[in-house]
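All protein chains but one are shown in place.
Up next, subunit A:
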Amino acid sequence: MPFTLDQFEILAEKTLHFLLVFEKDGRIIAYNSRCEILFPSDVSYMEGGYITDFIIDDDVPVFKKVISELSPENFLISKSFSFATENHGVLSLKFDLTFQNNLVYAAGTDTTEEYKEHRALMTISKLTKTGAWYFNPKNNEMYWSKGCYIIKGLDPDTPMTRALGASFYPKESRKRVEKYLDDLIKNKKAYEYTEKIVTEQGEEKWVKVVAHPVIHKNEVIYVNGTIADITDRHHYIEKLKYNEETKHLALKGIQSGLFDHHIAKNEVFYSSDFKKMLGLPLDQDFVPEEIFRKMIHPEDVDGAFKRHQDNLKKEGNHYHNHYRLSDKKGNYKHYEVHGFRRKNEKGETIRMIGNLIDVHQRKLNERTIIEGKNRLQAIVNNGFAYTVLLDTKGKILITDKKSLKIIKKDFKVDPTKTDCLFIDVMPANFKNSFIHTFNEALKGNTIKKEIERVMHDGNTQWLESKYTPIFDDDYKINSVLVSFHDISERKLAQQAITLAHLREQELSNLKSNILSNFSHEIRTPLNGIMTISNLILKDKYPEEQNQLLKYLEESKDRLLDTMNKLSNFSEIDAIHDTLNFEEVDINYTVESSFREYQHMADIKKLDYNLELDTESPQAKIDINLFRPALNNIIHNAIKYTEKGAVSIRINSNTSKKNIYIYIKDTGIGIDKKDFFKIFEPLMQGSTGISREYEGTGVGLSLSKRYIEILGGKIKLKSKLGKGTEFIIIIPKHV
């Protein structure tokens, strides 16, 4: 059953919808009481009025267009319109418009909140840290979105008023900001500004504010605004501005002052910039040369004037000079002068126009660079290694003094004066290795290599070369540091060790050889002895017994002789019985032994010298043991020394009991672990190069045994590769 009219009326009044009926031109026929808030309070009866009177100005054309589109065919359209209300600000209503019987039936819902959001989003969608605000000029109502509170650091529950909003601006800008809003209300024009605010917490921020008026009947009834925190951007822009200003200032500085010098009149005219720069009075048109001269740094005056005169004589029109000038405070700065010379028909310069350029900062920078370079050079020079810095093409940038000396001497080039490729100043046999290694270094690898070099004195020098790539700020290689470290000492020691190992190995070979020889030499006569004794025992040839015994005797002698020859040691026990002690002058004895080997030392070009004792020390010894023992040691010293010196010294002053004989050489030396071995029988210090050092190999052990029999001692000091010192200690005879 349909509603009765009364029922329907009640229903219309109870709904939250805004219900309106109007004609196509907007004239209102009927409305429910909900609609009353849309209309001014003093108009109690609005029927017959026009709906367009209450819609905001912007929406009126939209409304008109929508209504005109309604027809029996197109009878339902949805559209939003904003109404300017007296007490509720702008209400945004979304209407379903139905067209029937030439009337428009409108049913609207309140979408104000959505509308506000929408408008705010429209304006600020692209900004972060933003807030939206609305202001109703009629009732001074101010609304802030949460964003506004956050920007200001204020509790979002605080009730907002225009005055409170304005209070965040500092005093000096508050009036200005208030005026923007007042002007907007008056002029109905949108505005935007950027200002500083101070938040509730006292923090300074920069905000950008954009505001749009909502106009109804040509009057601002509402203000939509957004606010954005642009502190970061503002700071960035300020920084940019500052840099820009600096650049401009810098450019101005470079362009310094102009001058115009009439040489004939001896007058110099300066631009006002120039005068300011030099602290000259601005009303003075020119400066006489004498005064200008006084402004130049005393150390620079002569050079500057010489260059000035040289400039005037030069071909062409250019003029260039540089000197330090004092400013008004008396501080000197570096200036460069670039000018143009005007000549008369004789070719004489009569006038110069130019620029004085302040290059003080540049000069200071240059000095820093030079100091840096000097420092680097000092480091390079004082290092232990030979050092060369190369650019990526292999050109020498810096060398240390030692290397520089060698290059200058060997190649007659001075890399500090002329461009010079490192490869051109190295021995030919280094070049291949250098190219390879340098290229490796250019790939960013640090490389070590050992090289051998024959020096002027014919000795070999071992160098360890190290190639270090040097990177610039962009991690590109801009140079390669090549250093050479003398590792000859290490190398020699290594060689000596290898030699010692070799000797040890050969020693075992030697021992078995000696053993084999002994064996052979004993077995041969033994063969005869055994065979003959066998024959005699079996009594096979009684008639030849005597002959066989003679042969036996011969074989026995041969065996004995062999034994004597090969093993002097077996004699030693016997020596004790035949010792013949007598007083001996050690100075004299040593000197005669010394002379005996003079020839041998001369052949090897050794520095061979003898220092006799100041006393004439006497010892009671058997000269027949002492002399071979001493001779053996001297002979050895010379034998194992290829260059340098063999020095013999006698000293009996430092000890009451003993005489000391020092035999010192600069020979191959003996490894400490071999000290005890060299006194072993059949041992030769150098079995490894045994062809070089022929001998019985029993010498040193015999010397030791002999000296010990005489009541003395032999001591040994030695360093492998450096030399050896034997000390014979013999008791004095008082």
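The rule is short, and it goes like this: a contact is a pair of C-beta atoms (placed from the backbone, for glycine too) under 8 Å apart; a residue touches a chain by one contact, two chains touch by 3 or more; residues count from 1.
Going forward, contacts and distances are computed from a predicted model.
The complex appears with one chain absent; UniProt names that chain "Response regulator" among the candidates "SufD family Fe-S cluster assembly protein", "Inner-membrane translocator", "MbnP family protein" or "Response regulator".
Across A:Asn527, A:Gln545, A:Ser616 or A:Asn653, the single residue that touches the chain missing here is A:Asn527.
When the whole complex is considered, the residue among A:Ile150, A:Leu164, A:Leu535 or A:Leu716 that touches the unshown chain is A:Leu535.
The residue from A:Tyr551, A:Phe581 or A:Tyr662 that touches the chain not shown here is A:Tyr551.
Residue positions on subunit A in contact with the hidden chain: 512, 515-516, 519-532, 534-535, 540-541, 551, 554-555, in rising order.
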